[in-house]
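Every protein chain but one is kept in place in this view of the complex.
So that you can tell them apart, the chains are marked A, B and C in the order they are listed, and the count of residues begins at 1 in each.
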Amino acid sequence: MIKVGIVGGTGYTGVELLRLLVLHPQVELTAVTSRAEAGTAVADLYPNLRGYLDLKFSEPTLDTLKQCDVVFFATPNGTAMLQAPELLAAGVRVIDLAADFRIKDLAVWEHWYDMKHACPDLVNEAVYGLPEVNRAEIAKARLVANPGCYPTAVQLGLLPLLEAGLIDPTRLIADAKSGVSGAGRKAAVGTLMGEAGESFKAYNVGGHRHLPEICQGLNLASDTPVNLTFVPHLLPMIRGIHATLYAPLSSDTDVESLQAVFQKRYADEAFVDVLPFGSHPETRSVRGGNMCQIALHKPQQGNMLVVLSVIDNLVKGAAGQAVQNMNIMFGLPENIGLQIVGLLP
Amino acid sequence: MIKVGIVGGTGYTGVELLRLLVLHPQVELTAVTSRAEAGTAVADLYPNLRGYLDLKFSEPTLDTLKQCDVVFFATPNGTAMLQAPELLAAGVRVIDLAADFRIKDLAVWEHWYDMKHACPDLVNEAVYGLPEVNRAEIAKARLVANPGCYPTAVQLGLLPLLEAGLIDPTRLIADAKSGVSGAGRKAAVGTLMGEAGESFKAYNVGGHRHLPEICQGLNLASDTPVNLTFVPHLLPMIRGIHATLYAPLSSDTDVESLQAVFQKRYADEAFVDVLPFGSHPETRSVRGGNMCQIALHKPQQGNMLVVLSVIDNLVKGAAGQAVQNMNIMFGLPENIGLQIVGLLP
Amino acid sequence: MIKVGIVGGTGYTGVELLRLLVLHPQVELTAVTSRAEAGTAVADLYPNLRGYLDLKFSEPTLDTLKQCDVVFFATPNGTAMLQAPELLAAGVRVIDLAADFRIKDLAVWEHWYDMKHACPDLVNEAVYGLPEVNRAEIAKARLVANPGCYPTAVQLGLLPLLEAGLIDPTRLIADAKSGVSGAGRKAAVGTLMGEAGESFKAYNVGGHRHLPEICQGLNLASDTPVNLTFVPHLLPMIRGIHATLYAPLSSDTDVESLQAVFQKRYADEAFVDVLPFGSHPETRSVRGGNMCQIALHKPQQGNMLVVLSVIDNLVKGAAGQAVQNMNIMFGLPENIGLQIVGLLP
Partner (left out) sequence: MIKVGIVGGTGYTGVELLRLLVLHPQVELTAVTSRAEAGTAVADLYPNLRGYLDLKFSEPTLDTLKQCDVVFFATPNGTAMLQAPELLAAGVRVIDLAADFRIKDLAVWEHWYDMKHACPDLVNEAVYGLPEVNRAEIAKARLVANPGCYPTAVQLGLLPLLEAGLIDPTRLIADAKSGVSGAGRKAAVGTLMGEAGESFKAYNVGGHRHLPEICQGLNLASDTPVNLTFVPHLLPMIRGIHATLYAPLSSDTDVESLQAVFQKRYADEAFVDVLPFGSHPETRSVRGGNMCQIALHKPQQGNMLVVLSVIDNLVKGAAGQAVQNMNIMFGLPENIGLQIVGLLP
């Protein structure tokens, strides 16, 4: 049994980790920390866990966490970098669901996250936890930077095309839409139901923190530097990301070849599902599950390829991918604890 | 492995059965029938099942269904009664998720469902599938009438009080609210998102088919005939039932005793969870799971007891309870295939 | 033109007042105050007002407000009572949309609102602004206490029955459901879309501040003291209240007589609409408008009368009723500025 600790268990990625881990046959939950809720039974805050979890929130002390084999940080940006060094030194593996270790270029990170990094050398060591790209490195990693939600959906949709050199990397567009749970469980006016319900808007069009993360990943697969216009939007629903990706084909490639590229690229992936050409994936089909569903379109037989990519932002976009990474790090079957059929309707 | 057939697999209770059964370790799905979709891959209609189910919808012929150990009817009212006799004769057990076998009084049934019953003798034999009441009979049953969604939530909330003789059965009120999935997946104006979204209303206040079913169950637990006012409402959401039950105490009973009655009554039940006195259960805590969560209130310390009871109408109110019944009928652990944490948020 | 000031214009009742008043032909908006947003253009915070309002939020100073003919307080409880005395002394009329002046019994008010009242003598003078009860007093009032949202829906549904002595006032139940906008526009976890969306729950079943307000109003119409069980619930939608009221008939009264009592009681009311017996009013029918729609039911021809009453909590339950009161206070046609068809769908 893997002894697991969760730092910051009161947010949405925290409770989602708990939903997955209490049923994981190889996991023993050792500590769930929360400074604000220390002493409260976890199931009092999250009654969906009643009967599945008997733990109380504990103070986030290193002594407790050092008893774990792996610690997940489901904390705001800037927290994991303060505690990771000591945990790693104590032999504990770390999976950070926040952004502290995602971006290799420190200056870029410090610009977008507007803080000084606390352990620059670990940034280098950290493995970017997108299994479909870095599986071998993840298996050996002490420290995994779990990808952001938008970056997961966008990269899985564009990588096969860049790797195969089929598109013009300088004119890419990612029009992405996310449910409100992506903004977390903190009190804020903008995600009140009275504000975000029954309405739709773009946000951060001028620049979103996930843009450099996406570009870093795409650039690794592209000869030419990628130029991406990334526009995130807020959906009046709770879970789900839908990325609509526009990629100009660099030469005339037929539908069958395009589809074949994706099917081959993801043939052995448990959590990327390439739908038949021309399908319209729905976010609900992956609700609660760790799957990314992808479909291709070539409207009017023109040279603009449209890729549709959907995930549950809290699962494949956060907690589920983190568990997938844990499975890889501990040599378990990758899908253990993650065989979940999307909740439809 | 239990060979399972599902008749009418295209509706919401059908796809919900499939969500549960494709992961049930003791089940082998043998046939999923649909006259309209015969030949279509089930996962084409319900892409959440991709990778979990390879079957195609088949014609609802008895030959196919007779190869099963148990057949679930996830069909409109009036269908199961036409096929059940022959299946039972062939040694196949039957669980009807519709209303054909729920009401023992034929005249009452024929009045509310406005049709002639096709096999009155089976009505007598059928066991009403509320495990918390009829577990022993279910274990021996060939034919189980799976309870309605409202009746499940209301009965579980009121039965302990009636059994203990603590309330006046002649002045009960059940103010119940259901998500739109309770109306099924048929094209209808009333459950369009443009009609049912962002709005709230009562419906069938003059009389709802679940009223006689609820009263039948409550009367079995009450010396005095029950008089219940039942008002159903349509919630602008997809899943979940919340029953707010008003029961005048017949004598002054203190809070601790009331709570103890419920806790004792459901102590051994895997799927009824009595919350601390004064809690406010939320439908989302049981979303996707088979749990019924119940809480008691005694507002202003008066003599009106308020019981709050929540279920997922598609799970404990339909498909999950049907699987629970199957588990009992086949001597399996009652919670196998049903260990599901509510999807929150 | 009536010079109007609004104190606390950044909340939902504030912006709703603005929506109504910018189109009111007899109103000139003089000041909209907000300590936090002073200097910001109102239409920058609320872009729906662009082109209709050129004002900036100003500091809530008495000097500014004294130039008005009437000041609306769309503030948290406890604010109006601090400023009302000086404004009244300066000849400004005051309409408080919060609870400061609603309850005549000071001890009751101080118990439920957990603060000391700042001007007890004004409580006495204040007129409870339910036009259907107090029209004549409102017309002469300097200070109007605008009713709460639940109290409006519940009182309008029960008053005709109590006035006519048709029901047993000691066994009343109000099962009420409100959209999330009733909780206001303040940052809070409980009304995040991730918490309140796609879920349903009761809250404050043990006791809600609107209970004493409702009882005060009902008692004025009843010989016998009223005993009411009031259970509020939170709907996964933005606007609308639906009250389901249960009232035992004190003697056998036929359907026609019951309906006649309501139709006669509200025959001259512009904003109470009695639907045909047996109707199911929907909150959306009154969305954005000042109407209360009411329907009666007598399920199973029993002695329990069910009254359904719907309003838009931000209009007839707050800002619209406040404008209605202003119209009455200034001798204008009662429906001026309030002729709004419900936004359906």
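Here is the rule we use: contacts are C-beta pairs under 8 Å (C-beta built on N, C-alpha and C of every residue); 3 or more make two chains touch, one makes a residue touch a chain.
Nothing here was measured: the structure is a model prediction, and the numbers come from that model.
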| item | value |
| --- | --- |
| Touch criterion as defined above, residue of C:Ser34, C:Gln155 or C:Ser181 at the omitted chain | C:Ser181 |
| Hidden partner chain, touching residue among A:His111, A:Lys201 or A:Lys264 | A:Lys201 |
| Touch list for subunit C against the chain that is not drawn | 12, 15, 18-19, 22-23, 46-52, 181, 185, 198, 238-239, 273, 275, 279, 281-282, 284-289, 291, 293, 314, 339, 341-345 |
| Residue ranges of subunit A at the interface with the undisplayed chain | 171, 173, 175, 177, 194-195, 197-203, 205-207, 211, 227, 229-231, 233, 235-240, 242, 244, 246, 248, 278, 280-284, 287, 297, 299-300, 302, 304, 306, 308, 310, 345 |
| Subunit B residues that touch the omitted chain in the full complex | 12, 180-181, 183, 185-189, 191-198, 236-238 |
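Operating definition for what follows: only the chains that are shown with their structure count from here on.
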| item | value |
| --- | --- |
| Geometric centre: closest chain by C-alpha means | B |
| Gap in Å, rounded to a whole number, between the CA centres of subunit B and subunit A | 36 |
| Residues of subunit C engaged with two or more neighbouring chains | 194-195, 197-198, 236-238 |
